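This structure is in structure tokens; I'll ask about it shortly.
For this view, one protein chain was removed and the others were kept in their places.
Lettered A, B, C, D and E in written order, each chain numbered from 1.
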Amino acid sequence: MALNWFKFASPASFYPIAGRLVPVFWVLTLALLAVGLYWGFFQTADQLGGSNPQKEYYRIIFIHVPTAWMSMWLYMILVGWAAIGLVFNTRLSFMMANAVAPTGAIFTFLALWTGAFWGRPSWGTYWDWDPRLTSELALFFLYIGYIALHSAIDDTRRADRASALLAIVGLIMVPVIFWSINCPDPNQCAALHQRSNLMRIEGNILFSMLIMTLAFWMYSFATTFMRLRSIILTREAESAWVQDILTKEARA
Amino acid sequence: MFRVFWTVLKRDLTLAMRRRTDVLTTLFFFVIVVSLFPLGVGTERKVLATLGPGVVWVAALLASMLALERLFAADYEDGTLEQMLLTAQPLSLLVLAKVAAHWLLTGLPLVLIAPLVGMQYHLSDAAIGVMMLSLLLGTPVLSLIGAIGAALTLGLRGGGILLSLLILPLYIPILVYGSGAVQVSDIAIADTQPYVALLGAFLMVAAIFAPVASSAALRISLE
Amino acid sequence: MFRVFWTVLKRDLTLAMRRRTDVLTTLFFFVIVVSLFPLGVGTERKVLATLGPGVVWVAALLASMLALERLFAADYEDGTLEQMLLTAQPLSLLVLAKVAAHWLLTGLPLVLIAPLVGMQYHLSDAAIGVMMLSLLLGTPVLSLIGAIGAALTLGLRGGGILLSLLILPLYIPILVYGSGAVQVSDIAIADTQPYVALLGAFLMVAAIFAPVASSAALRISLE
Amino acid sequence: MSEFFSQGGFAFFVWGAYGMVAALLVIEILQLRAQRRTLLARLGRLSRMRDTGATE
Amino acid sequence: MLEVQGLECRRGDRRLFSDLSFALDGGTLLHVRGRNGTGKTTLLRSLCGLFTPESGDIRWRGESIRALGDDYRRELLYFGHLNGIKGELTGIENLSIAATLDGDRISEDAIWEALAQIGLRGFEDLPTRMLSQGQKKRVALARLVLSGARLWVLDEPFTALDVDAVALLQRLIAEHVERGGLAVLTTHQEVPLTSGQVERLDLGA
Partner (left out) sequence: MLEVQGLECRRGDRRLFSDLSFALDGGTLLHVRGRNGTGKTTLLRSLCGLFTPESGDIRWRGESIRALGDDYRRELLYFGHLNGIKGELTGIENLSIAATLDGDRISEDAIWEALAQIGLRGFEDLPTRMLSQGQKKRVALARLVLSGARLWVLDEPFTALDVDAVALLQRLIAEHVERGGLAVLTTHQEVPLTSGQVERLDLGA
């Protein structure tokens, strides 16, 4: 069984599977985006009352929260693959980690951007040194560091392992960073930010937010697999099966 | 085991003594960066006093980071690092000894020169005391964490700026508590204790885990 | 003559585009350093607004200086710099073109990202405008002066920190007038003109003399 | 319709946020496609070159 | 004693060799040969555990060298392209630090003796950066005299050495093999090896 799994995890067998899955993910992405956006813009109230009144700008939530979530989930996925690669020395997992990183960095940037565009009308400022914001920024730097380190090393294998280690160290540090900014004064650590609560969010809003999150998941799968295919081709360029593909492409 | 630690530590100190400039440059870099700020920000006493702790700490971060670039580089280039990987000693012990030597040569001078710098920023005596203490506890953590980055970027082109990209975000907690301690010290001295305790805790944790991570990084970089 | 300038400029830009990270690292280093300060100094709006100009300028100084380390290094290592010395073109023209390319890749991005950074420090729109203008005029001067240092330290070990010792003191006038302009802009916009005029004058002088000095330094370093 | 686009006067913020998301995602897709195309072209050329090199 | 099974090594995206197997007993010398870039250095570094092969096993006395770790490294002496000596330290200092790290307790007299034997009498306490290229290499080779390692892995040990030094090194290797030691080496120049059982391995043929 384990042997089977490793066979499946070889680049040669994963390449065509990924190729077949990509269009499926694209269709799902478009469908979910359509539903989510429609619901978000036309099935929700224009203004929110309550303790924290919000005007139309709250609609940024439908992209802000999903991008913010994706940025963190994708980082965990990246670290997961990196760790598997380091432990089991499997090439495909490093390629996965590599393929995830740019998409994750983009989502992180988008979380920052959409958050800023939400903050201006809501808090009256684009940016503040709030712990959550700051640690999102630190996460962005970690993504960039991962990508920069990987591309600075010419030897792919060393690049894979070195940046994997960096990602793992980063994963340990992110909570520490978050906590240190959240609690800069250990004398009064009680004044923790209150965490937002999904349960309090109104049904329609919650629905389109979750649909948009799903759409971004599908989008991440699609782009990651596309990138993965390119990476596999580059790295396996001299193996026979890639040569076969190339001759087929040339004829087509 | 202690004998090995001591041998490596003495070796690195001897090497540094035989080519002295490497030590002084870090110190001067620190002093220059700290002195630049009043030029950029203006020289009002009150502004400077609020700024002081933060500036000193950021300058310490930058200085320690730039010096780290050379932590393993010389040994890497002449092949002695490779030989260290092949000895029957735990690599993380050797790394710890090298980091200790590095800190003695680049971190400790920053601690000792801190009073001078504090005066430039019109800090109170109490604040200067706390600043020295926080630097004493904080700079070793910087060296320890930075060693991981130095090991990862060993022998790469553009190493310096890449290293800072990797390491500076990880320095944030030290910066927050280090400068926090100094800022608080101006209000009531008793309050600084939790900061110091936290920095001490960071130091313990880093001293245990960073050498392990660095030696893993070294093994990767030397393939 | 313009053809030669353009060839070298295009060459360096092409090279940078073919290995993109070198460009991005400088930019991110700048952003990281700027982002560290509020964590060290505290996040009060008013403090940050006074600090902003100085911090941005010091960060620009450091970023530009660290990037300069690589200005001639790659060409030195693969021998193309040597070949440039042997062409029948005035070396200072080639140096000027290389510095121009370097500024387009590392200085201009700083100018363009300044609004974002200004926002982090809650600067007013007018101040952000002046900051961009002062960076636009000041960063080329940094690159030009730094080129001399980069040429002098070519191929030395510990180059990075040595370079900063040589160059940072020379950067002081730019720092003073650059950050001065931004600070003044918050009071009355008309007043910034003399600062801008001075920065412009520095730029003219540096553009004329720095390439000559750098090419002399290059000839010395390549012996 | 114009009411929808004005988003209660917050058009800049709402569309600024959505616009950046749309722009970056589209750019990523385009970049991925371009990357694949150049990669295939390069690898194809390399393999053809290797073939001719072998016959030389 | 040293067994290699189904070894495959890659560098970058290129496979250097695959399915390489051999077994060596005590008293053997393995001469690895091949053109530039065929992976000799990579093979030697894999044998030392400095390079992780793509697949395959390397065993020492029947156990995987990964699992053995420090116990393997205690029996190993590697001599690579770089000398591994510090230019700022004297020959004596270099060798005594190396000995401490190897876990050997060697008296200073023994080190003076070794340096004399290798032809560096009078240069013992000069910083090694003041020595010529060949003399630097000799300092590094003095470790061969001092070390009690069972397995010697030598990557092009003869470069930069003059005729006398080459002869001396050949004698050292021969004595090591006679004592039941194992040696793996690469050289480009054809050097006649005098003793014990010699095996040859051609890479990239």
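Just so it is clear, contacts are C-beta pairs under 8 Å (C-beta built on N, C-alpha and C of every residue); 3 or more make two chains touch, one makes a residue touch a chain.
Here the structure is a predicted model, which is why all the values come from computation and not from measurement.
Colleague: To test your reading of the contact rule: which positions on chain C touch the chain that is missing from view?
Modeller: 3-4, 7-8, 11, 14-15, 18-19, 77-80, 82-90, 94, 222-223
To be clear about the criterion, only the chains that are shown with their structure count from here on.
Colleague: What's the chain with its C-alpha centre farthest out from chain B?
Modeller: With centres defined by C-alpha atoms, farthest from chain B sits D.
Colleague: Using CA atom averages as chain centres, what separation in Å is found between chain A and chain C?
Modeller: Each chain reduced to its C-alpha mean, chain A and chain C end up 34 Å apart.
Colleague: Averaged over CA atoms, how far is the centre of chain A from the centre of chain E? Could you give it in whole Å?
Modeller: Those two chain centres are 47 Å apart.
Colleague: Of all residues in chain A, which are in touch with two or more distinct other chains?
Modeller: Only 134, 141, 144, 148, 152, 155, 157, 181, 234, 237 qualify.
Colleague: Please list all residues of chain C that touch 2 or more other chains.
Modeller: Residues 21, 25, 28, 32, 39 of chain C touch two or more partner chains.
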